[in-house]
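Left out: one protein chain. Kept in place: all the others.
Right after this comes chain A.
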Amino acid sequence: NLNNRLIADHHEVIYDESCFIIQKNNEEEFLALNCLARQPQITAEARCKLVSWLIAVYKHFKLSFESCCLAVNIMDRFLVTTSVAADCFQLLGVTSLLIATKHVEVCSPRIKQLLSLCCNAFSKEQLCNLECLILLRLNFRLAAPTLAFFLDYLVSQELSWHRVGGKDDNFTD
């Protein structure tokens, strides 16, 4: 019985490890470097504000950290492809969050709820149109490796390393 358990534990390590390698390899494809470089109206400060707001929103809906990270990634990658007017920026934020939750969560927030968090400054039609536009601009490439995944993996490696008293030589930084 103990033997079975050890074998199972071992399988899980291999499994986690190969997930990590795959995600690490995919990471580069999903980076959004200098996403504000060609944005005439969006400043780094505005992006920072929007991300802080999105963090509050994901907590409000009790969503996973994964959703939040993916939302920011979707938003940034969209910014690389398209200029966004400052007054639409918040709509981009919630729409990215909606897409991320559709990819990640069992249950997404309602569009109505998201719009009301933006003080109903936007219509449902606008949101749905932007949703389609984001999906098309990103070519439906949504399965981005996220900060949440890497953190989760590294923390679990760190923990198992401690559990076996530092003898695990599989741990790499």
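As a working rule, a contact is a pair of C-beta atoms (placed from the backbone, for glycine too) under 8 Å apart; a residue touches a chain by one contact, two chains touch by 3 or more; residues count from 1.
Going forward, contacts and distances are computed from a predicted model.
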Practice problem: Assuming one chain is omitted from the figure, identify its UniProt name from "Ras-related protein Rab-39B", "ATP synthase subunit b", "cyclin-dependent kinase" or "AP-3 complex subunit delta". | Solution: "cyclin-dependent kinase"
Quiz item: Of A:A44, A:A86 or A:C132, which residue touches the hidden chain?
Solution: A:C132
Quiz prompt | Selected from A:R38, A:R141 or A:H162 as touching the chain missing from the view | solution = A:R141
Quiz prompt | chain A residues that touch the omitted chain in the full complex | solution = 4-5, 8, 11-12, 15, 18-20, 22-23, 26, 64, 66-67, 98-99, 102-108, 110-111, 127-128, 131-132, 135-136, 139-146, 148-149, 152
